[in-house]
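The structure follows.
Entry: chain A
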Amino acid sequence: MTMPDEGLSPVVRVIAAMLFPFILIFSLYVILHGHLTPGGGFQGGAIGASAVVMLIVAYGARWVESKAGEESVSVLESLGGLMFVVTGLLGFLLAATFLSNFLVGEVLFGEIPTFGSNPGILNTGGTLPLLNIAVGLKVIGGLASVVLIMALGSRRDAA
Partner candidate 1 sequence: MWAFIGTTVFCFIVWLALSFNGHMWANDELLAGAVLSVAAGVVARTLFVRDFKMAHPKRWLFFLAYLFPFFYEMAKANLDVAYRVVTGRIRPGIVKISPGLKSDIALTMLANSITLTPGTLSVDLDEDNNLYVHWINVDEGALEEMPRPCRPVCASFSQWARRVAE
Partner candidate 2 sequence: MWNLFDPLETTGGFWSPILWIIAFLVAFLIAYIIWGLGERKHGGGEQGKPFLSGTREPAKEAVHVRAGNIYWGFTETLHGYYGAMKKIHTGIVNDYVLWILGMAALFFVVLILPEVIG
């Protein structure tokens, strides 16, 4: 019986392909709704990275690398980090101090919710959604590339 060296059975592959967009959109939901519901940049990032991790096991690390190499994934991470620091720097360029929440009361994400229980409006939270997205990108890139590198690394030296 010829067994593919990488990846798992077709059943798992089909299910993984079906779950992948679902996990992705769920992770984006968790990231973007970080200031309303449980979740945020880290959690959503970890979930999104898990989607990639699932592909690594279902289709093999080579396959994932051929779609998105570790270098390009780590660019995502650098961009996330830059976004965070730049948002922090904007904090004292536009307002008072580093990392201050300069968007509260502005147009984008600026509304202030009513005190106490409320259904949650997406357009609130000041810089928090931006930072959530930054950290989310960073964590997706970071964790996915860690697993990818560790899965690939073993073969790299053997060659």
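The rule is simple: a contact is a pair of C-beta atoms (placed from the backbone, for glycine too) under 8 Å apart; a residue touches a chain by one contact, two chains touch by 3 or more; residues count from 1.
The candidates came about this way: all candidates are chains of the complex that A comes from, given by their letters.
Not measured: the values here are computed from a predicted model.
Enquirer: Which one of these touches chain A in the complex: 1 or 2?
Expert: 1
Enquirer: Can you tell me which positions in chain A touch candidate 1 when the two form their complex?
Expert: 1-2, 9-11, 13-15, 17-18, 20-22, 24-26, 28-29, 32-33, 55, 119-123
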